[in-house]
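Missing here: one protein chain of the complex. Every other protein chain is in place.
Labels A and B are assigned to the chains in the order they are written; within every chain, residues are numbered from 1.
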Amino acid sequence: MTAPRRPWWAFLRTRRVPTVVIGLAPAVILLTGMFLLPLIQLVTMSFADDYRNPTTVFTLENYVEIFTRAYHLESLVGSLAVSTTSMAAAAVVGYPVAYYLVHSTSKYKSLILLATISPLLTSIVVRGIGWLILLGENGVANQVMLTVGIIDEPVRLLYNFGAVIVGEVNILLPFMVLSIMTSLGQIPRSLTDNAAVLGATASQRFLRITLPLSAPGLVSGAVLVFILAMGSYVTPKMLGGGMVKVVTMDIYSRMLVDFNWPLGAALAVITMLLTLSILLILSRVQARLIGNVRL
Amino acid sequence: MQPVSIELRNVTKVFGGNVKAVDDVSLTLEPGHLVTLLGPSGSGKTTILRAIAGFEEITSGEILVAGNRIENVPTHRRQLGMVAQDYALFPHMTVHDNLRFGITTSRRARRETARISPVEMNNRIGSMLELVGLDGYGSRRPQQLSGGQKQRVALARALVTEPRVLLLDEPFAALDKHLREQLQLEVRRVQQQVGITTVFVTHDQGEALSMSDRIAVLRDGKVEHYGTPSEVYDHPLTSFVAGFVGRTNILHGEVAGVRNGLVEVGLEGAQIDVSSDQSGLSVGDRISVLVRPEQITIENAGVPAGSENRILGTILKSVYFGDRFDVTVQTSAGVVVANIMRRSATYHGLEPGESVWIAFHPSAIALAPGS
Partner (left out) sequence: MSGRLHRKATSAALGAYTGVVAFFSALPLLVLIPVSLNSKAVVRLPEDGISFQWYVNVFTSTTFPQAFVTSGLIALVSTSASLAIGSVAAWVLTRNRFRGVAAVEAFLISPLLLARIIYGVAMLILLTQAGLIRTLPGLILAHIVIVVPYVVRIVGSTLIGIPGSLEEASEVLGANQARTFLRVTVPLLLPGLAAAAIFGFITSFDEFTMSVFLTGPRTMTLPVEIFKYAELVVNPSVAAASVMMILGTLLGALLLEKTVGLERVLKT
């Protein structure tokens, strides 16, 4: 006679369940109340017309405003422009750094690694101030260049798109470098060694083996940089000085200056959805790459 | 402490997806016995052990220790001792503290509130280390110990809590041959000295035969044979058991006749007599004849017949092992491997192509249901 089938909820009868529940309860309760709930309220607020009574009226006017007012659309486009440029720049700048750090045996490696990831260990505000001091008209860069004689008058380095990109790449480079390093580190040395035995030159080995196999890391680094850049506020604000419009500044003004919370919430939701959809698209690309690259 | 019995009643364990790891197993382990659960991977032996320990919940059935059901008792209150395959010694504690941890937590689990003085604690730990031959190793850390030493510490830690039952999960798997044999004797000695009922899991039939009071041979979640080592070896109940415990030649045939204490079996091209009191066999039943290689002797074709069963055959090959030859002979009834011990240094072995008789005594055979 066969034993009776065990129902799916039978695991609840095991003795491990109380521990599981007690162990997870604090974290789950905290995140439900302080993470899930606020997000739900955010969405609710985006459909409201009065921030004091967000649930009395349901309206789409906030979303309509976002898509009809040029200002908001420009902010969104601005964010996309900053994010994609930062992503590309970080990839180009960061790849050789990652390559070097993975293959180097220099004793300075730790120091260089520390310097490269220092942005992760300091506040973005401090970074922003550092750049302001460096690039300002009365700042250090101009001071040095004037003293050395490269220029005769202080140059306007700040408050433009370029300055924002420099600031963003400075902060986000570590994420790109670490991601590529992980991917590069997983490529067995034997692959390139074998290729050398088979007659491949150094550049062939790099282009045909190393680069393709590190693509997953490159893409996931790019995705990360993109998402973080979309959400950055301090750098565009401090280094852009109002000349570079991004959606985060728009949200900030709506929430804390105008007190137009419904509109701010709608902007936040749009940003979130935009980031999410781009994330999904890039994830598909990533999955395809990883699939081709199974080591 | 009085040794206790362990009883498994209709124990079944189904993993998600209808994988029956343990299929209606019923076993009784006598107090003080070392019982080995022997079988290949996937036979369910480890699952049974882990169920007794409380790490796996059984789907149905009962597990009793000293007559009390324990399926709903949490692991830490079952009063067990266990030696895991990787010894599981706490790396952040010394050997002494590993044992002390066992003593204090087991006492707490049993609600023993009487205080133990540091002197008495040290004495208990010390005498246990002496018992396993590691006197003076108390201040070492697990990382400083060899594999064999770790194993002995694990055993000491398990026993120092004065458990009712000892569980050993393939404890010698990671050791080299020489160390294994040494430790097998040691563990058996300690087990008998302490007199604790022990469940021992292994896939090594040599270990099982040398250490056990009883062996349960498992296959696909079922017990195929539960008996003493000699019962399992000399009179295996199924051809799987015969093949798993030691080597066996299996010849297929039909029952030709049943006489007093003898069964005539017709094999392909030969008829042999088997000493067996197996009732329930009738003429025409398909049957498997199981003969161990060491029970077979090889005689030259010219030698006259004796009282043994004889089948004519041709030597296919003869492999030299130093102390013995493994001779493979092609007979009409099938291919047979014989294990011939060298009786003297001048014994040269047998040549392929030679015509020989293979011979074996009627009582050196086991019968199993045929296929």
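Here is the rule we use: a residue touches a chain if its C-beta (ideal position, glycine included) is under 8 Å from a C-beta of that chain, and two chains touch if they have at least 3 such contacts.
Keep in mind that what you see is a predicted model, and the values were worked out from it rather than measured.
Novice: Per the definition of touch given earlier, which of A:N170, A:T192 or A:S220 contacts the omitted chain?
Specialist: Going through A:N170, A:T192 or A:S220 one by one, A:N170 is the residue touching the chain not shown.
Novice: Tell me which of A:L76, A:A91 or A:M230 is the one touching the absent chain.
Specialist: A:M230
Novice: In the whole complex, not just what's shown, which of A:V57, A:V144, A:L207 or A:M243 touches the removed chain?
Specialist: A:V144
Novice: Which residue from A:L213, A:M238 or A:L282 sits in contact with the chain not drawn here?
Specialist: Selected residue, touching the omitted chain: A:M238.
Novice: So which bits of chain B touch the chain we can't see?
Specialist: So the residues of chain B touching the missing chain come out as 53-55, 74-82, 84-86, 88, 90-92, 101-102, 105-110, 157-158, 161, 167.
Novice: Tell me which stretches of chain A touch the chain missing from the display.
Specialist: 11, 16, 19-20, 23-24, 26-28, 30-31, 34-35, 37-39, 41-42, 45, 54, 93-94, 96-97, 99-101, 104, 106, 108, 110, 112-134, 136, 138-140, 143-144, 170, 173-174, 178, 182, 202, 227-228, 230-234, 238, 248, 251-252, 255-256, 261, 264-265, 268, 271-272, 275
Here, only the chains that are shown with their structure count from here on.
Novice: Between chain A and chain B, what distance separates the C-alpha centroids? Give it in angstrom.
Specialist: Whole-Å distance between the two chain centres: 59.
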